[in-house]
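Removed from the display is one protein chain of the complex; every other protein chain stays in position.
Entry: subunit A
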């Protein structure tokens, strides 16, 4: 069951003098989610374009569902769904008509196409807006319609290129739930994102791209171990409290660092309950924090940590 559904081997893509992808290799086993993490311009979309047959690689090979993306491009396209950064829907047509159109192009009869469209509109909570032109949809609705459009043919592999960029938190959560349901149904997903949190929640494994190169890959836990995980920052009321607070935290097993500009102590922690441990340790010596903050590692922290590692190596 766990044969690779996406397999890129040494994929390089250049545009003139620019190297968008530099010998990138990824493997995604069936029914799992690969999170492709990176800033704008890291090469995420280019890799998606190569894997979805939109762009031929300059060198290297890629197979999706066991089919070569260059030589079997047409067959690959009948096995994949693609949701890009911008909703690829016909603004003039209604939501339903958009889905019917795609089902028909995929080879469904008019009746099958209408049934599938109604099913998906219902499932994606768009039934109320089914007859309205897509141009009247909100951003979140448009994204859902776009995702529905890429699911019409029940694809084996779905590519989601920054599916939640620009969405409000509610719509983002809804999108995450849809992706989780898809994976539950056995679909293989490649998801690109700029948000570590998103990759953390959805991805079985994460590949970090920077300037067209794979700079790290592994599970979310493995990556976080490299990044130095979360931090707790305690802001104190007065400078005089710093040495005592420092000793108290060290006594509780933390390694606080003094930020002289803000009268604050920052320490890496492993779990959110460590926040309580810090508070208790300070309480025992009679110090009350003016401000407490739990810092989640960001993509920048990942990059910083990785840069640090490669500099040390």
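Here is the rule we use: a contact is a pair of C-beta atoms (placed from the backbone, for glycine too) under 8 Å apart; a residue touches a chain by one contact, two chains touch by 3 or more; residues count from 1.
Keep this in mind: contacts and distances are computed from a predicted model.
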Undepicted complex member, UniProt protein name, chosen from "Transport permease protein", "Potassium transporter TrkA", "OsmC family protein" or "RNA polymerase sigma factor": "Transport permease protein"
Contacting the left-out chain in the complete assembly, out of A:149, A:215, A:232 or A:248: A:149
Contact with the hidden chain (one of A:61, A:78 or A:194): A:78
Touch criterion as defined above, residue of A:185, A:239 or A:261 at the omitted chain: A:185
Candidate in contact with the missing chain, chosen from A:33, A:108 or A:289: A:108
For subunit A, residues in touch with the removed chain: 49, 52-55, 74-75, 77-82, 84, 86-93, 97, 101-108, 119-120, 123-125, 128-129, 133, 137-138, 140-141, 144, 149-151, 153-156, 168, 170-171, 173-174, 177-178, 181-182, 184-187
